[in-house]
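As you look at this complex, bear in mind that one protein chain is not there, while each of the others sits in place.
Here the chain labels run A and B in written order, and each chain numbers its own residues starting at 1.
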Amino acid sequence: MKVALTGNPNSGKTTLFNAITGRVERVGNWPGVTIEKKEGVVKQRLHQEKNEIIVVDLPGAYSMSPFTSEESITSDFVKNEKPDVIINIVDAANLRRSLFFTTQLLELGIPVVVALNKSDLLKKKGIVLNVELLAKRLGCPVVKTIATGGSNSGLKELMAAVVGAKGRQQTAPFNGAGMQLTDQEAERAVDKKRFAFVDKIVDEVEEKKISSNGQTKQDAVDKILAHPWLGLPIFALVMWTVFSISQTHLGPFLADVFVGWIDSFYVWAEGLLAAGVSPVLRAILLDGIIGGVGAVVGFLPLIMVLFFLLALLEDCGYMTRVAVVMDRFFKRIGLSGKSIIPMIIGTGCAIPGVMAARTIKNERQRRTTVMLTPFMPCGAKLPVIALFSGVFFNHAAWVGTLMYFVGIAIIVIGALIVVRITGEKNVRSVFILELPDYKFPSIKRAAVSMFAKAKAFIIKAGTIILLCNAVVQIMQTFNWQFQVVAEGAEHTSILAGIASPFALLLIPLGFGTWQLAAAAITGFIAKENVVGTLAVVYSITNFIDVEEFALVGGATTVAEVMGLTSAAALAYLMFNLFTPPCFAAIGAMNAEMENKKWLASALLFQLSTGYVMAFITYQSGTFLTTGAPGTGFLPGLIVVAAIIGTMAYLVRKGNQKAAKKLVLTV
Amino acid sequence: MKRNEKAAASLAEVQLNREYVIHEVRTNDEELKNFLFTLGCYEGEKVTLLSVLSGNYIISVKDARYCVDKELAEAIIV
Partner (left out) sequence: MENLIVTLIIVVIVAAAAGKIIVEKRKGAKCIGCPHGQACSSTDCSSSDFS
């Protein structure tokens, strides 16, 4: 049996979907559209049917007007796939707007069941609903639900109603289908009548003690959180707290314990391998596989805490207020407040962040946001930051914080550059955002999300990172004649052979050694690989608590082994953080850009940014600390000058384009 | 002195927390007009300006809250 799930955005649709399907998701493709279909199987314990019930999650929509593309997916789906039943999820506190869509769905000729969601909030808001009367007026079953779960979630009743509705004849209480829909005026006239019809029903069915058109407690909270002057500092404080807890306090505390276990495991494995085992194999298994993966997995607690906090943040509704606060600033760089949300999500993982940019209607803004979101350090980059701040800067908190601020600065400059190059400096775009109610974030959901991410992280470590490390270890052990490389002759290994040409390019940046080049390259497969590869090429296995090195000695030894000054280390860190993201994220960018030219430009921009940032950091850092520029200053300067020169040229051309456009519109 | 109702004010200029009736949605962007329509924002419908935050306007239409920027607020004439 196939069921379609649809409703207004912010109605709790995704929550309901996850609640009834338990997130067993399958993917398909909408014909002709790039948005992928989300399907799930309803949990067996919610219904009595023998066969499985499949639920398809349709995109959130306010109506089925034929004039917008996303909403036509709904009508296309119904026409082509003929679902048995449609579940229309409706925010119980918002009937006047929501039922507009409902009446349209009722005209499709398919049985509809209305899930009256967030019904637990009705009492709090002083609303009383006559559900039976509503069902009668609409001509379909109406089930109260609380998608966030609990004992009276109504989910079983919902599925029972769905099963019972199958095969039934659906009549439409308001029939707009019969009327002429040739032009907008006619369409609008019909819709006005539709709204009037809805109003009549709601008047009968709903009793409100408090007028919802007046200011509420939520607005009072908004006044503070979205305050023109306090809003930004509050946001900065919130983000700082999130990172502080995950990177400086709770995270490392848990990580220390965790890393202790990993170390014991390593020692145990080391003990098992008898002396007779070939050192090559020993190295591959111990250093390459266990050591390399262990170095990365040690960061798991930090990442888990981060994701937990981010989930709480997303759940409570504060993010939309952040968009309100940031809109004022983002407008000055050619974006809207909506762009902040992908970037915040991007601090967890850039891929869902890039996907979230989909809600931005303006094409240029969307693509710019997609290009800039990866500049916010993602979860995978955390091990890299932690490694370098630990080894070179004594775990100083300012290193991590600095990276985020640099990311923000790059985003601002990048947005300005893009808006000028595309000549859209003077183009205005509209900002409208629905403000959902604040709600207390669900600890359970955040925990579920955290464990899902933890599981995925471990899988990623055990597969991709493991393979990369093993390959790197092998390439480092053998030279091109497949002989084992002698101690001290590492530069003849396969790995060195491949990485050295790239290393040349990196000399002006202060880290022109093949080991570091190799690590940066593997970073494109997964940013965690930078840590993993470094662990392998330098035979280091414990990065978190660098004082407790049983194997290599103290912290200074690690720094010496890498051969980097502080300036170079900072430069290397920036290089890895502010270049193009991992291939998977690039794939997501590609999907959202929908334009090869934009994608290529974005990647070039990201590459250039990494290079320029590293160059500036290394050269000025070296100059400040030693009074002389670093290695390769002149060649590097030429490259950087060329990059900046090209950007300046493009910006000027864009400005001319914008000026021309302005003349045309006057 | 009686205020001339025909000298329409936009939502960016009205008093807070008072219900007004939309007179017109003045914009050249048809897609925007359609979208606003589906939210219940069109001539004859009631709208309230709840607050002004950080340069943006929080409005209430059909029991739902939205944040719109100044330009959009100026397009809604009451």
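As a working rule, a residue touches a chain if its C-beta (ideal position, glycine included) is under 8 Å from a C-beta of that chain, and two chains touch if they have at least 3 such contacts.
Since the model is a prediction, treat every value here as computed from it, not as a measurement.
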*Neighbouring displayed chains - absent chain, whole complex*: A
*Give the residue, chosen from A:Ala380, A:Val485, A:Ala503 or A:Ala614, that touches the chain omitted from the document.*
A:Ala380
*Residue of A:Thr14, A:Gln218 or A:Ser620 touching the missing chain in the full complex*: A:Thr14
_Residue in contact with the excluded chain [from A:Ser278, A:Asn394, A:Asn595 or A:Gln656]_ = A:Ser278
_One chain isn't shown here. Among A:Ala396, A:Ile459, A:Ala642 or A:Ala659, which residue touches it?_
A:Ile459
*Which of these touches the unseen chain: A:Ile54, A:Leu467 or A:Leu607?*
A:Leu467
*Touch list for chain A against the chain that is not drawn*: 9-11, 13-15, 18, 25-27, 34-38, 57, 59-60, 273-274, 276-278, 281-282, 284-285, 289, 311, 314-315, 319-320, 338, 341, 345, 349, 351-352, 355-356, 358-359, 380, 445, 449, 452-453, 455-457, 459-460, 462-464, 466-467, 470, 526, 582, 584-585, 587-588, 591
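Everything below uses one rule, namely that only the chains that are shown with their structure count from here on.
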_Please output the residues of chain B touching chain A within their complex, sorted ascending._
16-17, 19, 29-32, 34-40, 42, 44-46, 48, 50-51, 53-56, 58, 60-69, 71-72
*Residue ranges of chain A in contact with chain B within the complex*: 62-63, 65, 67-68, 93-97, 100-101, 184, 188, 191-192, 195, 212-215, 218-219, 222-223, 226-228, 231, 320, 323-325, 327-328, 331, 336-337, 428, 430-435
